[in-house]
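With one protein chain withheld, the remaining protein chains of the complex are depicted in position.
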Amino acid sequence: MHGRLKVRTTEEQRLLKEKENQKKLVAYKQGMAFILSTRKKDSYDPEAFAVSSQILHANPHIYTLWNYRKESILLEIENYKDKEEELVKFLEKELDFTEQCILSSPKCYSSWYHRYWVLKNHPVPNWEKEFKLCAKYLSVDDRNLHCWDYRRLILNKTGLCLEKELEFSTERLNANFSNYSSWHYRSTLRTLDVESLEKELNLVQSAVFTDPYDTSAWFYFRWILNHKEILEEKLQEVLESLKQLEELEPDCKCILMAKCWIMDTLYVKDEDQKDDINEFYQKLKQLDPLRKTRYEDAIKQKNS
Amino acid sequence: MDYDLPTGFDLIIVGTGVVESIISAAASRIGKRVLQVDTNNYYGGHWASFNLEDIQNLKQENNIDLGKQFPKNLSNEEDFIPLGNKLKCFPYFETEWHIAEEDSIDVLKIKQENLNGKENVVLDEGDKSKLDNDKKEHDDCADKEEDESVVQGEIEEAKEVEQNLNVSTQELLKKDYRKFVIDLCPKLHFARGNFVELLISSNIARYAEFRSVSRVLTWINGNIEVVPCSRSDVFANNKVSVVEKRMLMKLLTSIEEEEKSATVPQNTTFKDFLKNKKLSSNIIHFVLYALSMSNDETIWLEGMKRTKRFLGSLGRFGKTPFLFSMYGSGEITQAFCRLSAVFGGVFALNQQLHGIVLNKENRFESLKCGKQNITASHIVMSVGAAPVSFFKNPTSSLISRAVLITDKSLMDSEQEHMTLLLYPAGNKLITILELGHLTGTCPKNVFLIHITTEGSSNPKEDLEGCVKNLFAFGEQDSNPRKPKVLWSSYFSIPNTNELDLKSSVPSNVFLCPGPDLDLDYDFSLEKAREIFLSIYPDAEFLPRAPDADEIVIGEDPETATEVRASNSNLDISKDTEKSVEEERAIEQSSETELAIEARASCSELDTPSETDNTTKDALKEVEECAEAKENMQ
């Protein structure tokens, strides 16, 4: 029966897949054996280099091969000593290659590191492109710590452009503020003065009002509150707005905690407020019985 | 070459609207012999899309030519019931230009001067490479074809520059008429709605490409504002206070419990329900008109249901809950038709349909199509093709539509390619779609606007207030922020979803409703499923169609032997042994052989994997935004 429509069964598909995997295994073993045989020779072998590309593209986690590539690249750098143009071409190709590996496995240490290493050995590295690369990959997955680390590595190389990094950080937070990495990154950018503290407080208030149960924003909130430079009146204002928030969300312990932090700072010696704070801790004990003793401890300290 | 149609089918479908096409695909998919015919020479009926030239011709064809499509004066040997009724027509249709036909010389001169000021370097020095670079930076990947075609002649340059100037004449727009895809009935898809699920589960999605709607806007207190749809939007929005942020988020996250615990009378309107929650007027507006797309009279339970539908579709594709099919909604009917064809459905457009023959039991027997008499056990037809006698009362309510071409976006932003604007107008809600060139429905530098609302008088009167508030015509309007209308069209489409399509109809004849007012296709899909299951009660409705690599054509020696092998208990350990052998062989063979072999076999490894498409898709979107941003600057 020719030309008859027949759909492959899942069993047939599984077998085809298995066969493919077997083929890949053989290919991988052959490839590795070949590369290792040339590695001893201490010279750049374009054939072996090409094979390593093929294997790494399929699996970038094989750090042996990345090391092999570094050796080969160093040899080539030596080779191209007086021919910068050709060297740049060669290294750019290597950069393109790492990006392909990053695309297929964005969470592979080796490919990110290799990229950085290539740039360090690059006579005219284009760091601007690297910032864009980070922004791109963080938009896809904002918890990719490899990428956050990479951005910091690049910053170390280029020096910080505060305005640009702040904008970048705001962009990341606007995309998703439930992200410790983004808040943390923001906290590493600068030391805050009175004015910027106020701005940051407004920003983080937006976050905790949007989602008072999100701990990452409170984390940053607390970090801001630890700054002694905040004006007392601003603290009062924040306290008032937290009271409003509490009315809307009476059962959220984070809000109570935050109130305690502020009141601790504001009323170190005010006996009247002490009772209030005690009361908050009592309420916290109820809301969060798991950390009961911790709150009791806080009460003790207050009253001692 | 003209062929006669085959004459015996299981199912005849008259019309190529959405409902008809879904039924066609479903029936072909389960192996029924299907004939789908249309009197028009295009797909889609009232769901069709046209380019800028064809839609203007439609105006002339319309209303008069029922007789041509459904000629009745056939030799009267046989007793047949003539097809066609006035629901096939557009009760109102007009198009109008609002710009000069071509530039007068003076205008051109001024333009040229502006131009020189603007892109001095490029023109004076004739530095083409600079222009090319600029072009590359600004050009969008979607317009690759343009990129290629620019053979860098001077004419091209001039044209390019002229386009950049954003001043349009009829002549310029007409040159690009084919780049317009103007839907009679544009629809969006809820990302987690039934329709999208069906597109995916039936594998029909592979025929089409989609864009996510990039933002939702609303008309509030005489201004256009961004509607915060998602949690991130709420956080980033600087027009609402922090307390409002909490109110909105609280409502959105607790809507499920609210519905269960609320103790309000059943007939409470959604508006009153929200008011009782002590929300600010901004928040009520956002939820009532935008998120739930309700009007002042919507009952609260319905409003809740609609809000949930909106929220439930967030976070799947893009920033809003909506998808739009690239190149217009007309693609959707074509995609179903294609699936039908791939599974053997026969398609014939531009047919003369005279009538149908019923037998003594008042059952459909055959269709008179051209000179042929075609039989089938069932017939499905679009409501406009049905004989007048099939309706008790063939009048319907109306959908009022306007289509505009404008010179800029309603609200400039980084990603202005696809906007939904909800405009409450008394007891009606007007929905406005703004499509940029990335949707594949219009050229660069102009926008296509679709306005839809329930019809009460003629569409121009229905939409006048809204259009005047949002757009400018000619030089009269003093507000420079308003987009200028270059071309407009107003028309009405019969809204047939309330019509009785069953009681006067023979038992093996089924009528399909036309477009409705909903934003999505869910109503049409349900109707199609209902009709399909009435005809084939035990059949599966659009099971997944196989992918190419699952289809075996003729023999498939490779898998056949494999299956046999595995069935006879030869397990894989043999293969593993083989690979160990091969490894040994590797050790022994010479180095050059090794190199060649390694290269050859490793190339198997790096066939592009399909798995990382999600990342690629996501990246694509990121790049789009970046580009749109650059274009803005």
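Worth pointing out:
A and B are the chain letters, set down in written order, and residue numbers restart from 1 in every chain.
By definition in this document, contacts are C-beta pairs under 8 Å (C-beta built on N, C-alpha and C of every residue); 3 or more make two chains touch, one makes a residue touch a chain.
The rule is simple: contacts and distances are computed from a predicted model.
Between the listed names "small monomeric GTPase", "AP complex subunit beta", "N(6)-L-threonylcarbamoyladenine synthase" or "NADH-ubiquinone oxidoreductase chain 2", the UniProt record for the complex's undisplayed chain reads "small monomeric GTPase".
Considering B:K32, B:H46, B:R306 or B:K319, the position touching the chain not shown turns out to be B:K319 (whole complex).
Across B:M304, B:L438 or B:I493, the single residue that touches the chain missing here is B:L438.
Touching the missing chain, out of B:I30, B:V242, B:A341 or B:M411, is residue B:A341.
In the full complex, the hidden chain is touched by chain B at residues 1, 3, 5, 41, 43, 140-142, 144-145, 148-149, 191, 196, 199-201, 203, 205-212, 230-232, 249, 252-253, 311, 314-319, 323, 326-327, 330-331, 334-335, 337-339, 341-344, 346-350, 438, 440, 545-548, 551, 553-554, 558, 599-600, 603-604, 606-608, 613-614, 616-621, 623-624.
As a convention for this text, only the chains that are shown with their structure count from here on.
Centre-to-centre, using mean CA coordinates, chain A is 37 Å away from chain B.
In the complex of the two chains, the chain B residues touching chain A come out as 231-232, 234-236, 242-243, 245-247, 249-250, 546, 549-554, 556, 558-559, 562-563, 566, 572, 575-576, 579, 582-583, 586-587, 591, 594-595, 597-599, 601-606, 609, 612, 615-616, 618-619, 622-623, 626.
Contact residues on chain A toward chain B in their complex (touch as defined above): 1-8, 11-13, 15-16, 18-19, 22-31, 33-35, 37-38, 47-48, 50-51, 53-55, 57-58, 103-104, 106, 132, 135-136, 139-140, 173-177, 205-207, 209-212, 241, 244-245, 248-249.
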